[in-house]
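Below is the structure I would like to discuss, written out as structure tokens.
Note that this complex is displayed minus one protein chain, with the remaining chains in position.
After this line comes chain A, so read on.
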């Protein structure tokens, strides 16, 4: 079995009095793409936020690259090499494309540079001095991924990358995920669309009511209508 870059056990988290995660167990192998699936409200985004430290975990352990990171502030987690791409994009609209990338840069590491990123995302190269507010939704989504890659992460948490985007952009997103994989970056992508998951992921984890209920190959999930009906379809 491949070395695990991320290992989550018994993760519990919530907002105020509302519990959302009731003991999530999952792991991510080095260089692997895994899809975290489930319906709206199953806890996908909350899981990613809790791993990233944006929502303090109430219990459980999160190990990243051999270190316990539960309870660390997000910036420490990011510096250890875990990248996070939020679902609502959250780019800095007042800043230019180049400045957005500069915020993501971690001084000291340098394998990803703006130039290399512009090769991967040629659209961005043409608008590097444009204010991000003047970009389309798809371009902004590309920019969030590029911005996270500027930190040279070992693994990336990618939250709902295909949500609300045109099909042609969704294809580009899938390519971007595969490109990350080719670079050896492990990706945990939360996703509702089985098609997107099948296009990028090796393995699927199905979340329901705050815990992982099913785990296996994406292909198996596609074939197993019973599981799909139980956890995914509406």
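To be clear about the criterion, contacts are C-beta pairs under 8 Å (C-beta built on N, C-alpha and C of every residue); 3 or more make two chains touch, one makes a residue touch a chain; residues count from 1.
As a convention for this text, contacts and distances are computed from a predicted model.
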Exercise. Missing chain's UniProt protein name, "Protein-export membrane protein SecF", "Nitrile hydratase beta subunit", "histidine kinase" or "ABC transporter permease"?
Worked result: "ABC transporter permease"
Exercise. Which of these touches the unseen chain: A:65, A:95 or A:227?
Worked result: A:95
For this session: Using the definition of touch stated at the top, determine which of A:60, A:74 or A:138 touches the missing chain.
Result: A:74
Seminar exercise, completed: Sole touch to the unshown chain from A:57, A:114, A:151 or A:210: residue A:151
For this session: Would you mind spotting which of A:57, A:104 or A:161 touches the chain that isn't drawn?
Result: A:104
Problem set entry | Chain not shown, touching residues in chain A | 16, 52, 54, 73-75, 78-79, 84, 86, 88, 90, 92-95, 99-100, 102-104, 106, 147-148, 151
